[in-house]
Every structure is written in structure tokens, then in C-alpha cells.
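The complex is shown incomplete by one protein chain, all other protein chains being positioned as in the whole.
Then we have chain A:
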Amino acid sequence: MTDWWDYHLIDFLLFSTRVYYRLFASFNLAFWPVNLALYLAGAGLVVLVLRSGTGAGADRQRWLCRLVPVILALMWAWSGAVFMGYYYQPINWAVPYVLPLFGFETLMLAVFAVRKTPLQFCWRGDFSSMAGVALLVLAIPVYPFFSLFSGRDMMAAELFGSAPDPTMIGTLGLLLLARGTWRWILLPAPVLWCLITSLTLWAMDQDIAWLPLVAAWLAILGGWMDAKSGVTRKPVATPPGRLNSTHHQTDKVGFIE
């Protein structure tokens, strides 16, 4: 009767849903100033990024392209070290196996922050931009409310910048708003996390289990469409309508590799 296919995903779940969500409540209660500051900083950055597409000066682009990876690196380091390491690890012995993802992404974001040719973040009006904004909307204003919709305390809200799931989804959103071929090195860590967290949420029978999976899929699809349209090789100032043009223009920021 019982065979390997009789294993359910739930058999691999080490903790209860209640314990899992209480982790966020404890985390927010203990570190609310940091978590709130990171959340607001993240939300502010996104607004600046979206506005930078509409005629922002080169000056703003210059510091924004450094600031975004710096803040993202801080978010990854914070959620990796404090949430994953201190709160999640005691109930899930598999956490040490995924912590390298957080370390790798933090390091890479730090490298991008100081790299000579930085990543450019702006609205381009193409599919990737739209998908990116959708993911950012999901990660920042929407995600915290899942806690309330599911009948939990608002204090257990998962916040962009400190809780892994919205931080990963938000990172994917920002990656879709960026350009530069090398940005794809930042893709595997959040995509892998999205797969892991979808499985975990699915095992916990959560309605939102499919969301991180869709986020990962959108990011990969956006990346593929960017590669096809050549957007990653185009100059930053190229208007979306001219992305397929073979006549390249350059601006102050130049080509992004």
C-alpha cells in the first residue's frame, strides 16, 4: 500500500504553519525599527527608479544605480543573517543549505554597487518593465496584507527588505527594471528561493503558494524577452520604440554590458 509515491510534500514539512508565521511576528516585534526602515527605504527607491525613466537627470541615475544594489545587499544580508539564521534555522535544519544563496546575492549586489559599469534601473515601458512593476507592487504594498487576509496579526506581516519572500520577489522586480547582461547573475538566487518557498507554502496548504513560482517564471520570461529584443545590449536612453533599431545611440551613461 505505502510506497514512495505515498510520500506527501507534507511529510517533509518540519514545522506547523502557526509556528512559521509566528516567526515573522517575533522578528517584527524585536526589530521593527530596522524592518520598517528597510521597507520604507525599499519603497522609496522603487519610486525613484520608476521616476528616473521619465527624464531624470544623469546625476540621479548615477547615484541611484549605486544606491539600489547597496540597499538590496543590505536587505539580503539582513533577512539572511537575522531572519533565516536566527529565527528560521532553529525550526528548519535545511536553512544552512540555502544560506549560501543569501551570501552569494549579497556579495554580488555589493560588487554591482561598486562596479565601473553599474546596473541602470528605469522604466522602459516594455514587457520586462511591466512585469517588474507588477512584482514590485506585489512585494511592497500587497505582500504585507496577506497576513491580514489569512486572519493573522498585522504584526506577522512579511515586509519587503526583511522577510525573504517579498524581498526575493522585489529583487526580481528590480532586476526586470534593470538592464545589462551581467544582471542575470543576480537571477538564480531569488529564483531558487522562490521555488523553495513555493514548495514550503504549498506543503503548508497556503493559497499564495503559487505566487513566488509565478514571480520566478515572470523574471525568467522577462529576461528571455529582453535577450530576444536586445534590450540588454542597448544604451540606457534608447526609447522602447527604438529597441529593435540597429542604429544605436549612446548617452552619458553609455552601453551597459
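In this text, contacts are C-beta pairs under 8 Å (C-beta built on N, C-alpha and C of every residue); 3 or more make two chains touch, one makes a residue touch a chain; residues count from 1.
Operating definition for what follows: contacts and distances are computed from a predicted model.
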| item | value |
| --- | --- |
| Identity of the absent chain, which is to be given by its UniProt protein name, from "Xanthine dehydrogenase YagS FAD-binding subunit", "NAD(P)/FAD-dependent oxidoreductase", "Aldo/keto reductase" or "Nitrate ABC transporter permease" | "Aldo/keto reductase" |
| Option from A:V19, A:L148, A:L195 or A:A227 whose C-beta touches the chain left out | A:V19 |
| Sole residue of A:L48, A:A77 or A:I91 that reaches the chain not shown, by the stated touch rule | A:I91 |
| Contact footprint on chain A, counting only the chain that is left out | 1-4, 6-7, 10, 13-16, 19, 22-23, 26, 86-88, 90-93 |
